[in-house]
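Following this message is one structure expressed as structure tokens.
Note that one protein chain is taken out, while the other chains of the complex remain in position.
Up next is subunit A:
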Amino acid sequence: MSTGTPASGPGRPATHVPPPEGAGPAPGTTVLGADDVGRALTRIAHEVVERNKGVDDVVLLGIPTRGLPLARRLAQRLAQVEHVPAEGLVGSLDVTMHRDDLAHQPTRTIGETYVPGDGIDGKVVVLVDDVLYSGRTIRAALDAISDLGRPRAVQLAVLVDRGHRELPIRADYVGKNLPTATAERVRVLLAEIDGEDRVVIEGAGR
């Protein structure tokens, strides 16, 4: 087993990045402000309406934790555009029990799964999540959906697509494409949970 002595790497020049302001809990770079988040959701809402020619069969399933408030906000916008009650549009889809990395991480608390109306059979399900990264959460979500019923189509809406997919999954509606390094961390803050709307990139000491 190689002991990682830092001085012994011949091929690696000592590019000692002087610890920038990111030495402590870095506040990170804000890439989307509250207004940007709102605009992105409004645009996605209109795209959902346009693509599905209305919202008659549309069910928004938010993936907890932060996908759920996003789904609720999207539903409000859809309801305004199409003049339907927002409550009947939103559900919550917990994917914890379908994850493939359960054994590698501390135990996760299981969230709530709730499907509005009379299920998802024959409906168009729009999955809503905050960040699309490896795609594994969405894979788990697709499995979870198949346990609930058989939708006519499944679409995916995310606030941020940061790339680095490990599975052949792509989003239908994207708030913002955000090319990142794997070492970086994208955090979505939402007023319902964090008290403010903001998307932040942290880490990777640039």
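Simple rule for what comes next: contacts are C-beta pairs under 8 Å (C-beta built on N, C-alpha and C of every residue); 3 or more make two chains touch, one makes a residue touch a chain; residues count from 1.
Everything below uses one rule, namely that contacts and distances are computed from a predicted model.
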| item | value |
| --- | --- |
| Undepicted complex member, UniProt protein name, chosen from "Spermidine/putrescine transport system substrate-binding protein", "Multifunctional fusion protein", "Aspartate carbamoyltransferase" or "Carbohydrate ABC transporter permease" | "Aspartate carbamoyltransferase" |
| Positions on subunit A contacted by the hidden chain, ascending | 94, 97-98, 102-113, 143, 146-149 |
